[in-house]
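Down below is the structure, laid out as structure tokens.
The complex appears here minus one protein chain, its other protein chains still in place.
Let's turn to chain A:
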């Protein structure tokens, strides 16, 4: 119910709407809750509304931390 999915913006449409895709599936969604949406952005999508933008740098930082923790586990 409360699960959201990451989608990529393909096209910004009028009235705070956008065309997004997830693995090739297209959908028209509302971007009224998020500012400055641009094509190429990744959004957290839930019940037809974008709730947040995904920050690519922070996403990379999380992966780096996960790899770091995994490397320590590997050594353990």
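Heads up, the rule we're going with is that a contact is a pair of C-beta atoms (placed from the backbone, for glycine too) under 8 Å apart; a residue touches a chain by one contact, two chains touch by 3 or more; residues count from 1.
By our rule, contacts and distances are computed from a predicted model.
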Among "Na+/H+ antiporter subunit C", "L-lactate dehydrogenase complex protein LldF", "Hydrogenase maturation factor" or "ABC-type multidrug transport system, ATPase component", UniProt-listed name of the chain not shown: "Hydrogenase maturation factor"
Hidden partner chain, residues of chain A it touches: 1-6, 8, 22-23, 30, 32-35, 42, 44, 46-49, 51-56, 58-59, 61-63, 65-67, 69-74, 76
